[in-house]
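Okay, here's the structure, questions in a sec.
Selected chains from the complex are presented in situ; the others are not included.
The letters A, B and C name the chains in turn, as written, and every chain counts its residues from 1.
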Amino acid sequence: MLKAAYRIAWKDVAGDLRRRATLSSMLFFAISVLVVFQAAFEPDRKEAVRLLPGLLWATTLFTTLVGLGRVFQAEEEDGAFEGLLLASVPRGVIFFGKWLGNLLLTLLVELLILPLTMVLFNVDAWTQVPAILGILGLGTLGLTGLGTLLAAMTRGARSRETLLALLLLPLTAPLLISGVQAVAGVLQPDGVVAPWLKLLIIFDLVYLAMTPWAFGWLVEE
Amino acid sequence: MVRLEGLQHRFGQQKILQGINLEVHRGECVVLYGANGSGKSTLLALLSTRLTIRVGHYFLDDIDVNRYGDMARDRLLFVGHHTHLYGHLTPVENLLFFADLRGLDLSESRLRQAIDAVGLSRSADKPVQWFSAGMRKRLALARMLLAEPLLLLLDEPYSALDAQGVGWLNAMLNRYLESGGAVIMASHDPERVAALPHRPHHLARGQLSSMALPGESEPC
Amino acid sequence: MNILKKIQLPLGLLTLISLAVGAWYVYQAPADFQQGGAVRILYVHVPSAKMALLSYLFLTVASVLYLWKRWEGADIVAEAATAVGAAFTALTLASGAIWGKPMWGTWWAWDARLTSMLVLLIIYKGLMVLRHSLDDPVKGARATAILAIIGGVDLPIIHYSVVWWRTLHQPPSLTAAENSSVHISGPLLPPLLILSGAFILLGLYMVTVKARQIEARRRLDALEAARMHPDE
C-alpha cells in the first residue's frame, strides 16, 4: 500500500534526484530567483531583513506553483494517468504518492534558499535557521497538499497555469499570512510566533485531511 | 464469471450504450465488433471501472463492481488504445512500476523473462520513448504475463503488431483461456481473431447482438 | 581528437612550469602595505576571472563551429569549455568572497562585477543542465550550442546593464576598492602577468583533459549501444 505511494513518488522524482545535477540546478534556480529579487527591489540591508519573510514565502509559493505543472506531467503521455487509476490501490494512496514527490522537491528549494538569502543579503540570523526552516516546512505541507489536488483537478484544462495560480493563491492566503508573520516573529527579538504557528497547523490538518478524500471523488468519472 | 445487466451510458445527452446484457464464463473470449464510434471502447472503459456505471449492474466473480471497485480492479487487466507507459523509464522499470502498483512482488529476472517473451530483450534497458509503435504495444501487452488477472479487457490488441507479434499474442491468449481466464476484446480484425475460440458480438445503436455466423456476417 | 592526445602532455608540463614560476614570484613579492598578506588572493582571483570570461569566448566559437560544420569534436570541446568556465567562475566568486570578508567586511555585495559574474555562473550551469535534461544527445548538443551563442551575444549587454545600473545609483564606496586595480604596479605586476598566462595554459589543459574524458565516455556509450544491437 505505502509501497505503491512510495513507488509513485519515486517514479516522479527518481529521474530528478538520481542525477546529482538536480541538487545543484535547484541551487542555481534559487540563486537566480534571488538575483531577480535584487534587480527588482534593490533592498538595502535593513530593508532586506524586513522583506526576508515575504521573500522566503513568495519563493516557496512560486516554486510550488512551478512544480505543480510538473506533478502530473509524466501522467499526460499515453494515458498513463488512466493506468494509475486502474491500479488496485486506493485513490488516496495515489494522491499521497503524487504529493510526496512534489513536497520533496519544494522542501529542497527552501532548504537551499534560506542560507543563500542570508549570505547574499547580509542577514545575520544564523541561529534562527532551524526555526525558520520548521515554519517553512510546516506551511509547505499544506501548500503542496492543496496544490497537488488542484493540479489533479486542472489536468487538461485550458490555460491551466493561470487557473492553478488563480485557485491556489486565494485559498492559501491564510497560510501565507501566518507563515510570513511567524517568520517575522522569529526574526524579531520580541516577536509573536505561537498563534501564527497554531494557524499554520490548523491549516495543514484541514488540507491534509481533506485532499486525499477529495481526490478520490475527483477522479470518479 | 462476468455478468452485465442493463448497462447504459451517455456522454452528455448522447446515449452511447442503451441496455447491454452480457454473460462471459471462465475460459471464454467475447469479441466486440462494431462501427467506429459505436461505443466499444466506452463499454470496455465501463468494465475496467475507469468510467463509473450509472445505470445497470456489473458483477465480476460475484463482486458487485459498482460498489467494490477496488476489489474488481485487482482482478482485471485492461490494455487499451493507450499503452500507459512512461517514456522516460525503461521496459524493466515500467513493468516494475506496474507490478508495484498492483502489489505484485516480482523479481527482476521474472520481469526480464516477460520482456523476452514479447521479443524485446534487446531493448530492455532503453527508455520506452524511442520505441516503435509495435514495440510499445508488445510491452503493454507483456503485463498480461505478469498480472494473471481473472478478466482481460483488450481494446484492439492486434493493431500495430507484426505477424510474429500477432502469433505470440494469440498463443498467449489461447493459453490464458485454457487456464480459465476470460477475455473481452474490441477489434476490427476478424482475420486475426480467427485463431482464437471466441464468441463474436456486434455493437450497434447502443445494443449488443450476438453474431450467429462469425465468418459471414462479420463487418469486415 | 587525436590532436588533444598529442598536446595534453606538453601542455600540462608548460602549465606546471608557468604556475611554479608565478608562485615563486608571488612568494617573493612584498605584502601590500594596506592589505597585508590577503593581497596574494589577487593572484588567483584576477587570472581566474579572466579565464572565466575567456572560456565563454571559446565556448561560443566552438558552438558556432558545431552548428555550422556539424563537427562532433566542436561539441565535445564546447561541453568541456562549459565545465571549465564554470569552474573558473566559481573560483573567481569564491576567491572574491573570501577576499571581500576582510576587505569590505562582507562576503557579498551587489556590485556590478560581482552581479554579472554571478549571472555568468548561472548561465554556465544552465547550459550544463540543459544538455543533460534532453534525452536525445544530439538535441541536447544542438540546443546547448544555440543557447551558448545567444548567451555570448547577451553577455556584453548583461555586463553593461549591470554596470550602468550599479554606477548610476551606488555611492562609489565599492568602486573605490576596485579602483585599487589602477594601482597595481611595480612588484605586483610581473607575477600577475605570469600567472594570467599560467591560468590560460591551465584552462587549455583542463579543456583538453575534460574533452578527452567526454570523448571517452561517448565512445563507451556507443560501444554499449553496439553491444545491445549486434546485427544492426
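Assorted remarks:
What we mean here is this: contacts are C-beta pairs under 8 Å (C-beta built on N, C-alpha and C of every residue); 3 or more make two chains touch, one makes a residue touch a chain.
Given the structure is predicted, the values throughout are model-derived calculations rather than measurements.
Each chain type appears once in the view; in the entire file the copy numbers are A x2, B x2, C x1.
The definition used in the following text is that only the chains that are shown with their structure count from here on.
Because contacts link each chain to all the remaining chains, their graph is best described as complete.
Closest to the middle of the protein, by Cα centroid, lies chain A. Chain centre most remote from that of chain A: B (centre = mean of CA atoms). The greatest number of inter-chain C-beta pairs in contact is found between A-B. Chain B has its Cα centroid 39 Å from the Cα centroid of chain A. Put simply, the C-alpha centre of chain A and that of chain C have 34 angstrom between them.
Centres computed as Cα averages put chain B at a distance of 57 Å from chain C.
Those residues of chain B in touch with two or more other chains are numbered 88. In chain A, no residue touches at least two other chains. Across the complex, chain B meets chain C through its residues 88, 122-123, 125-127, 129. Partner chain B is touched in their complex by these residues of chain A: 1, 3-4, 7-8, 11, 15, 74, 77-80, 82-90, 220-221.
Residue ranges of chain B in contact with chain A, taken from their complex: 48-52, 70-71, 73-74, 78, 80-89, 97-98, 100-103, 136.
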